[in-house]
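This is the structure, below, for whatever I ask next.
Incomplete set of chains, arranged as in the complex.
Labels for the chains are A, B and C, by order of writing; each one numbers its residues from 1.
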Amino acid sequence: MAWNVYLAGEIHSDWRERIAAGAEDAGLDVTFSSPVTDHGTSDEVGVAILGEERDAFWKDHKGAGVNAIRTQTLIRQADVVVVRFGEQYKQWNAAFDAGYAAALGKPIVALHPEEHNHALKEIDRAAMATAETPEQVVDVLRYVLEGRLPA
Amino acid sequence: MAWNVYLAGEIHSDWRERIAAGAEDAGLDVTFSSPVTDHGTSDEVGVAILGEERDAFWKDHKGAGVNAIRTQTLIRQADVVVVRFGEQYKQWNAAFDAGYAAALGKPIVALHPEEHNHALKEIDRAAMATAETPEQVVDVLRYVLEGRLPA
Amino acid sequence: MAWNVYLAGEIHSDWRERIAAGAEDAGLDVTFSSPVTDHGTSDEVGVAILGEERDAFWKDHKGAGVNAIRTQTLIRQADVVVVRFGEQYKQWNAAFDAGYAAALGKPIVALHPEEHNHALKEIDRAAMATAETPEQVVDVLRYVLEGRLPA
């Protein structure tokens, strides 16, 4: 059966598209899921649906609740969780998702530039693999599903 | 894959139909389930199938057992649980279902009129979202499944 | 989706066939599973496949192991477990299955003649419903799946 792979973390680069394209090229039987990656939509969803808030804290709170319905459900359904840390922003949400996945016993693939190695050592330790490029993640998935090394 | 959404609570208004219609209009890949919503049927089922009782307590007990086979199974199968509190009746069953879902780690959407806010504060706190109308619930599901805000 | 219903217990009467026939007549979306109900086959399986034993105890032990692969897997996959106690034999296996299902949180329907009520009180207490006839079990399943009372 198809494996469910959840792609957590950074939303400001095209890494998800590169993994999806690579998996399609490789013909892998994988279904990808992810958080909502449109930043503005994700930030506005709480108040857009459930009513305006005067305080920024509660606006964020409402939005984070709606987003959590999606993200926590998808992580629970996932067979593998890929967590991407980009070069900018705090990205605490990505690290939270990694911890959440780890406690559920989901295998994690960490994806980040080498410069973050020291800061991400606990997450790399909890991961089964640390990659630097989306193409390496595709290679991991090809191997995991089909037992083939990259050409 | 389709998400399973369990619609718990009030059985005296058309909120389930409104959610189902809205989800169909939006083309969402959702399967809804619910308790048996015909009040008389639900009350009679124990004695109708398993034999008459002299005491009302045991009549209720028998019926509640048969209903629990349905409700607890469907809550366990659900990805999301919507809990509706209407304007009348004790509705302790709805609150029980919310607690049951919360302990299983299911994301909850609470649905109730504003006047119940104080009395339902613990359930709203356990929920990921609190809505006042069925249409807002459809909007939450559209976002959660497809990442789109209401038009 | 179809519900999985495991039919545990007595193998010397036609109760499983009566439930299956009733469910088919009612058009219920149910998949039934059961232990191997051919007594001789079930008793011989261990030594027939894995080699003869000199001691009856180990012959039974081998057979019980192979049967447990089937029964425990099917109970884990089940949405509902029906446990039948007939009029003869110790049937400790049926009671074991009931306890196993109860600890896994599976809803149980007990099925037995009234004369066993006192001896089965703990199992009836753990069950969501106690029936005396296979037809009542079909009625319970119809209600649980479709919300309809018997005609």
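Here is the rule we use: a contact is a pair of C-beta atoms (placed from the backbone, for glycine too) under 8 Å apart; a residue touches a chain by one contact, two chains touch by 3 or more.
Given the structure is predicted, the values throughout are model-derived calculations rather than measurements.
The copy number for the entire complex in this file, given 3 shown chains of one sequence, is 8.
By definition in this document, only the chains that are shown with their structure count from here on.
Within the contact network of the assembly, the step distance from chain A to chain C comes to 2.
The angle needed to superpose chain A on chain B by their Cα atoms is 90 degrees, rounded to the nearest 5.
For the pair chain A and chain C, the distance between mean C-alpha positions equals 43 Å. Distance between chain centres (mean CA atoms), chain B to chain C: 31 Å. Chain contacts: chain B has no residue touching two or more partner chains. Those residues of chain B that touch chain A in the complex are listed here as 3, 79-80, 105, 107, 109, 127-131, 136, 139-140, 143-145, 147-150. Chain A meets chain B in the complex at residues 36-38, 41, 44-46, 48-50, 62, 65-66, 68-70, 72-73, 76-77.
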